[in-house]
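For this depiction, one protein chain was excluded, whereas all remaining protein chains were kept in their positions.
And then subunit A:
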Amino acid sequence: MSHLSPLFAPTRPIGRRMAAGLVLACLAALANFGLLALSGWLLAAAATAGLAGLVAAHAFNMALPAAGVRFLATLRILARYGERVVTHDATLGLVGQIRARSFDRLVRQPPAHLSRQRSGEQLFRFVSDTERAGHAYLDAGVPFVTAAVCGLASVGLVGAFVPSAGLVLATGLLTCGVLLPLAAGWLSDRATARIATQQDAMHGDLVDILQGADEIAFLGAEGAMRHRLDTRQAAIRHARLHLAAIEGGARALTGAMAMLTALGVLACASTALHGGLLSAACLPMLGLGALAAFESVAPLPAARQMARHARLAARRMRAACALPPQATGGSLSPTAPLDLDMRAVGMRYAPDEAWVLRHADLTIRQGERVALVGPSGAGKSTVAGLLFGFHDYQEGTIHFGGTDARALDPDALSGLVGVMAQDAHLFQGSIRRNLAMACPTADEAAMWSALETAQLAAFVRQTPAGLDTLIGEAGLRLSGGQGRRLALACVLLRRPRWLILDEPTEGLDAATERAVMTALMASLPHDATLLCITHRTAILPFLERAVEIADHRFHDVAIPRGRPR
């Protein structure tokens, strides 16, 4: 069961790539260390041989160590290139996998949670959180593992020649690789949190300011708004400088510690040299080796920060995904006739909130054309949500097609009922993609016919790319009314037996509104049901029956007659 698997555990192929990336990263770090150490030895040995006279110089075999240097240099280049490609490949794969899994969890939750508790801002954060969590491997895992392996190897090598020097190196590496990142992290956590809060606030302010630009200008409030922004920016700058001071400090300290440790290693090595335990050629090697070992430790303070960010991101994601999956969702299919029957329904969003519906009765027979009217906030849009189990109800019963709504199979239901929600989403990409998302099996003729009914075909035809016109971010911007009509076309394309349209003509002028309603009524088969949620009186004459929500109940009301103009 994919939804039972943990969010962050990598799949086999990605895990293999991650492991390969780690191996390559260690190989590159070790090659770097070996290269510097061997070069130091090579020079010193050549110098020793040269000093010892002509015979020794001739006896000195330079070919082998020189080949070693060339080998290590090549290995370093290749391993580093491989490391970068493989680790980035694995990271992007991991992010994709985390996204797929978390989406799978979220999509099983009641949408009430999504719409009521998650603003666009929070969705945006969720996207960056999945990225952060996936990047933990690249930004924190790889540097720490590489530093550990390379540190152990270098301490081992140096210790093998001069044990005391190995101890000095180990102390230096642990200080820079463990103590320093911990201390820097501890010092900067508060500033990091402050930046996040202030940035959110600034984001909100900017949205308010830009949306109200004209009003602000006429209120003469530009100065006040600028001051608001300046205050936020100053707070962010202050915290950022604090962070930069800590990061820069850690970097400078690592550099100084590297040199000091090399000095300590040299001191130990010189004692060993005088004791006859070490050859002169090995001393420069150990010094250079110590310096090289620090190269893998230097990125660790930054890696600690990234690890923390990733942990926070993972915690937020887990909390978001941990909401209980939808309780309803049975396996029964509704049977004909597809009547909706609500008896004494009581519904509220939370136990401490007011009732939206109470003792509410409503029956809609298959084939009826019904308008649902009422003041804004009265619960008109709740009806579709109740049917699909998006909201739970606390009292009464709801039956659809003779089946209890709670036992309905959501997939079977969505095949029969087409809902155009008030906030129907249009997906990025082409018009064709949006239509195909609604109904993957539809052919081009069906698409055009749906667009025709929604009164959008003429507009699409006059765009150069037709159905392949990109909309949104990378393409054409649709007006509000055009967007509504495309959403309507998407629902119509599915040819549902039941149609629930929430404010289908919002944002349309009167003539287009009439044209849409006329075409819609003409296109509906006689046994198809239409429920139109609206506050526009102009579309009422197109319908047979009107139901008003008032005092938490449904009441039949008369439709102002006079045929549609």
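Methods note: a contact is a pair of C-beta atoms (placed from the backbone, for glycine too) under 8 Å apart; a residue touches a chain by one contact, two chains touch by 3 or more; residues count from 1.
Methods note: contacts and distances are computed from a predicted model.
**Q** Name the omitted chain as UniProt records it, choosing among "ABC transporter permease", "UspA domain-containing protein", "Thiol reductant ABC exporter subunit CydD" or "Fe-S cluster assembly ATP-binding protein".
**A** Listed in its UniProt record, the absent chain's protein name reads "Thiol reductant ABC exporter subunit CydD".
**Q** Out of A:Ser39, A:Gln305 or A:Thr382, which residue would touch the omitted chain in the full complex?
**A** A:Ser39
**Q** Could you tell which one of A:Arg76, A:Arg348 or A:His552 touches the chain left off the display?
**A** Selected residue, touching the omitted chain: A:Arg76.
**Q** Would you mind spotting which of A:Ala160, A:Ala244 or A:Ala336 touches the chain that isn't drawn?
**A** Going through A:Ala160, A:Ala244 or A:Ala336 one by one, A:Ala244 is the residue touching the chain not shown.
**Q** Touching the absent chain in the whole complex: find that residue among A:Ala407, A:Ala424, A:Ala446 or A:Ile559.
**A** Touching the chain that is not displayed is residue A:Ala424.
**Q** For the chain not shown, which residue from A:Met437, A:Ala457, A:Leu524 or A:Val557 touches it across the whole complex?
**A** Looking across A:Met437, A:Ala457, A:Leu524 or A:Val557, the contact with the absent chain belongs to A:Met437.
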